[in-house]
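Data first, discussion second: the structure below is written as structure tokens.
As you look at this complex, bear in mind that one protein chain is not there, while each of the others sits in place.
The letters A and B name the chains in turn, as written, and every chain counts its residues from 1.
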Amino acid sequence: MKDWILRIAKLLLLVLLAAGGLLVVKGTARQVDFGKLQADVEKAMDLSDMKQGDARMLRRFYDLNAGELAHWVLYTASDNMAVEELLLVECASPEQAEQVLEAARNRKETQVKNFEGYGPEQVQLLNGCVIRRDGSYVLFAVSDRVSDIKKAYRKDLFQTERTGS
Amino acid sequence: MRQKSRQNKGRDKGQTIRQGTRMAWYVILLLILAGVLLAREGRSQKQEKSEEDFPALSWIREQEQEDVKEIEKKLNAKEQAEQIKDPAKLDRGSLKERFRNAVLVGDSVATGFLDYEILDSTSIVALRGLRTDTAGPEIEKALELAPEVMFLSIGLNDLEYCRGDSGLFISRYTARIQEIREQAPKLPIYVNSILPVLPEAVEKKPFLAQVDAFNGALESMCEEQNLVFIDNSQMFQDHADWYQKDAVHLKSAPYPLWLEQMEEAAGL
């Protein structure tokens, strides 16, 4: 009696292990060529009326040290009343990526507070943003094209396109 | 082992341990209390930090150089006036420098000076939604910066809140002027006209049609109060390209020109 309970339990757990393993592999971001990722995400975004940010802007808006990140790109809106923004980062490690994610969350909250009760359209756009971390990658995008951006980002990170490490 | 001394003190280990653990309980209770207090303090501290955008600064004046500088400023102002009004040709660095000892208090249109990095936070106190009746704290902050010249750019939000009653607008504005005069009687004050908006904005928000009317009232007030009124309307004619999508707020281009206009008016 006890024998076959154990046997079934072992089998079930091994199957679960395999299934879990597949899920994890499928759901884990690949290490990709940042240049390609950046190009694909930029294509999905409407960069007119936006300007590229430098390390100073990164520190000013996110309190992040550009030198510690592996690769990154930042775009902010040219107009001070507009909230379109794009931050794409490849961090040195997943742990660092958590910190960057936190910084992005803070930035979004600050912007929402800036426009609260003053610019409902901006607040809406901000609340519809995409903000996520996958492995060592972080994406923060405020745009009306959020779904396209998300698609481009996911396509590069989760397909089996191996573009080398 | 110090048997002797223990015996001499007349205590046994068990009693010591009991006392010790009782102490430990009290310690824990105290710590929980302390912790709650400290944690609350920590949270409010973090809030305070985010509001601290305006450090107190003091400038050292080179008294000996003053006269020379005055002449230089006037010469500069004349030069600027004679130049073609092309924003790209203005020297942002020197504009910022000339505004060093001045402070502008303004509303959301004025925040552009900060957002586009035309001025530092030591030269401007701007808040979105600022109105004459709520401008008190911002004027306080500006005065704390110990400016030698004060500029005001308020009124856009009053258009909505005063419901077209320019009299109310002026009475509140006058109150703010009085406050400044009480605290810094010798401080020269310059009043900016409310910047014009595009017709598209007036369609969406009809109260914006009152801009000219309010500016007229403002100009009269300045005459009565012996203040300099800076009329910015000329500058914006035929420049629909300077406006953002909402037809009220401005892109970065006109700010250096507006700053230069203010500096001219004050002789900076």
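The rule is simple: a contact is a pair of C-beta atoms (placed from the backbone, for glycine too) under 8 Å apart; a residue touches a chain by one contact, two chains touch by 3 or more.
To be clear about the criterion, contacts and distances are computed from a predicted model.
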Chain not present in the shown complex, as UniProt names it (candidates "Hydantoinase oxoprolinase", "Biotin-dependent carboxyltransferase family protein", "ANTAR domain-containing protein" or "MBOAT family protein"): "MBOAT family protein"
Of A:30, A:71, A:132 or A:151, the residue in touch with the unshown chain: A:30
Interface with the undisplayed chain - residues on chain A: 2-3, 6, 9-10, 13-14, 16-17, 20-21, 24-25, 28-32, 94-95, 97, 134-137, 157, 160, 162, 164-165
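Simple rule for what comes next: only the chains that are shown with their structure count from here on.
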Distance from the mean Cα position of chain B to that of chain A, given in whole angstrom: 35
Chain B partner contacts - residues on chain A that touch it in the complex: 78-82, 114-115, 117-118
Chain B to chain A touching residues, read off their complex: 108, 111-112, 115-116, 128-129, 244-246, 249, 251-252
